[in-house]
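Encoded as C-alpha cells, the structure appears first; notes follow it.
Excluded from the complex is one protein chain; the other protein chains are retained at their positions.
== chain A ==
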Amino acid sequence: MASLKDATAIVGIGQTAFAKQLPEDEKTLACRAIVAALDDAGIAPSEVDAFASYTMEETDEVEVAKAIGAGDVTFFSKVGYGGGGSCATIAHLAAAVATGQANVGIAWRSRKRGSGPRPWKNTAVQLPTPGQWTRPFGLLRPADEIGMLARRYMHEYGATRDHLFNVALACRNRANQNPAAMMYERPLTREMYMSSRWISEPLCLFDNCLETDGALACVIVSAERARDCRQKPVYIHSVAQGLPAQHHGMVNYWNDDPLTGPAWTAARHLWKQADFAPQDVDVAQIYDAFTPLIPLSLEGYGFCGRGEGGAFTEGGALESGGRLPINTGGGGLSEAYVHGFNLINEGVKQLRGTSTAQVPDAATCLVTAGEGVPTSAVLLRAP
C-alpha cells in the first residue's frame, strides 16, 4: 500500500493583511494570497493543476483558476463542515499529488467575516436540518453550542475559567509578538478576561475568536519536486479526518460520550501513520474558535489523559518555552479567525524557522482543524 508519509511537502505560503475591514472582495483576497504563495514557492501559476477548499468558502476553484491563470486542472475537492475542513485540504492535495493525479496543488481560505454577515443571522436556513432540534430553543450561535460542552466539561472534570484564560492568554501573548496579528498591540490581563462581558455563559468575550477579513493559501508538491523549490520544504508527515460514530454536526450532545469528540477519531489515524508520538511534538497549532476547544483537543490528540486538558494549561505549559507552545502566531483567538488556515501557515513558518515566536529548532508540528465538528489534522515535519 502506498504511503502518504513525507511523500509531499508545503513549499509556498501566502497571506493578505488581516483586519476588521479590508476594501477588497473575497475573490480578490483569495487570488492575492494564492499568487503570493506561488511566488514564495517559485512556481508559475500555469503549473497549478489541483485545488482544495472547504465549505463556507464563497470563491470557487473555477473563479480562482481562471483569475490566477492556472493550467488544466485535474483535481479539485471541497470538504464540508467549515472550520473542520482546514487540514483536510492539505490531506486531499497530499493524496492527489502522491498518487499522481496532480502536480501542483493550492489550498486556500478567503474570508470577510470582520465586515461581513454574522453567522447566526442565517440561523433560519438551518431549521430543515438537525438544527430544528436546537435553534428554536435559542441555541443560535456556535458559541452557544460549544458553551454547552464547556459547561459539562467543567462540571465533570473541574476545569475552571482560569484554565480557559490560560488558553486565551497564550494566544494573545504570541499575537503580541506578531505584527501581522489583529491583536498585536493589545495585551490581555486576567482582570480584563474575568470582567469582560458574557457571550454565552460560561463563555465570555475573550473565549471567542475574532471576526476577521483576510485570506491565506499554501502550495503543495511532491517531496521530489520540493527539493528544487525556493523555500525549505515542510513535509506532510501524516494526515487524518475524523467523523466519530453517531456524531451530530457541531452539537455533539447526542452520542454516548459527547466529551470525546472528532479530535479523538482523527488522532487515532494520525498517530497510527506517524513515526513520532505526541511527546515528540515541538509546537502545535490547535484550532481555537473557542478556548474550550484547546483542552478538548489536548486530550483528543493525546497530549494528556481524559479530563486533564484544563490542568495541562497550568504553569505556562502553552506559552513559549512551555511543555507545548501553541498557536504561535496568535491563533484564531488573537491573530485572525480565517477558519483555521492561519494555523497551517504558522506551522510552516515554525518548521522553516521564521515564526515571530519561533520555537528553537522546531522540527515537528501538529496542526488541527475545528474540534466539535467533523474535523481533520496534519503532522508537519522539517527536513
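The rule is simple: contacts are C-beta pairs under 8 Å (C-beta built on N, C-alpha and C of every residue); 3 or more make two chains touch, one makes a residue touch a chain; residues count from 1.
One rule holds in what follows: contacts and distances are computed from a predicted model.
Novice: Report the protein name recorded by UniProt for the chain absent from the figure; options are "CRISPR-associated exonuclease Cas4", "ABC transporter substrate-binding protein", "Hydrogenase formation protein HypD" or "OB-fold domain-containing protein".
Specialist: "OB-fold domain-containing protein"
Novice: Using the touch definition up top, pick the residue from A:Thr74, A:Gln132, A:Ser195 or A:Thr354 that touches the left-out chain.
Specialist: Residue touching the chain left out of view: A:Gln132.
Novice: Using the touch definition from the top, which of A:Lys27, A:Arg151, A:Arg323 or A:Arg352 touches the missing chain?
Specialist: Here the residue in touch with the unshown chain is A:Arg151.
Novice: Please pick, from A:Val35, A:Met56, A:Ile199 or A:Ala363, the residue that touches the omitted chain in the full complex.
Specialist: A:Ile199
Novice: Which of these touches the unseen chain: A:Trp120, A:Tyr184 or A:Phe276?
Specialist: A:Trp120
Novice: I need the residue numbers on chain A that touch the omitted chain, in ascending order.
Specialist: Missing-chain contacts on chain A: residues 118, 120-121, 123-124, 127-128, 130, 132-141, 143-144, 147-149, 151-152, 155, 197-203, 246, 248, 251, 253-254, 256.
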